[in-house]
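Quick one: structure below, then a few questions.
With one protein chain withheld, the remaining protein chains of the complex are depicted in position.
After this line comes chain A, so read on.
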Amino acid sequence: MNWNWSAVSDFMPHFWDGLLVTLQILVVGSLISFVLGLVWALLMRVPSRWVTWPVGAVTEFVRNTPLLVQLFFLFYVLPEWGVTASAMTTGVVGIGLHYSTYTMQVYRAGIEAVPVGQWEAATALNLPLRRTWTAVILPQAVRRVVPALGNYVISMLKDTPLLMAITVLEMLGEARLFSQANFQFTEPLTVIGVAFVVLSYLASLLLRALERRLVH
């Protein structure tokens, strides 16, 4: 195996481009999954089967089909129905939607872990339902689920290369393009491998700091 430092330095400009795209996917995708997951979790508590059944069916379907298939579907099939978006938008929405079906479970567990006495105290104080959710239940539930949500962010980071399949040039996409053009595979792939490790580690540090702040 020949290691060529000049290939590394040649790749670096492309690497930074890819890193930026990967981070954008991660940040926007996470936000989508956090918000949408909460929406699903709340809808599943609506006391009507007309709501819970469709939401349950859709999220179950999304959770149990591969992200790659969903990305292909969104990117290649939706345009046939007249829905078009850039590869990046499609990819971010796809990964956010996919992960929202996981975060939904996390929120559900967090909400169920709030003691029933909290609901009873809110009732005894005559708090409106909406206020009970926003002021009492969700702040306690979200605090509990931050570690689990953080794990999904790290998991999502490792799924971002799937967006390469729909032409998004994130880190792996950049590496592949560079490799094919220059017949140098070792250096770019190693660089992005290290980058993934560093990003995961930084994310876990951030997560632990956040946990500490929320616990105390």
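Quick note on the criterion: a residue touches a chain if its C-beta (ideal position, glycine included) is under 8 Å from a C-beta of that chain, and two chains touch if they have at least 3 such contacts; residues count from 1.
Just so it is clear, contacts and distances are computed from a predicted model.
Candidate names were "L-cystine ABC transporter ATP-binding protein YecC", "Cytochrome oxidase maturation protein, cbb3-type", "Heme lyase CcmF/NrfE family subunit" or "histidine kinase", and the UniProt protein name of the unshown chain is "L-cystine ABC transporter ATP-binding protein YecC". Only one of the listed residues, A:Gln24, A:Thr52 or A:Gln118, touches the absent chain: A:Gln118.
Across A:Pro13, A:Pro54 or A:Pro139, the residue that sits in touch with the chain not pictured is A:Pro139.
Contacts to the hidden chain, counted on chain A, fall at residues 115, 117-118, 120-121, 123-128, 131, 135-136, 139-140, 143.
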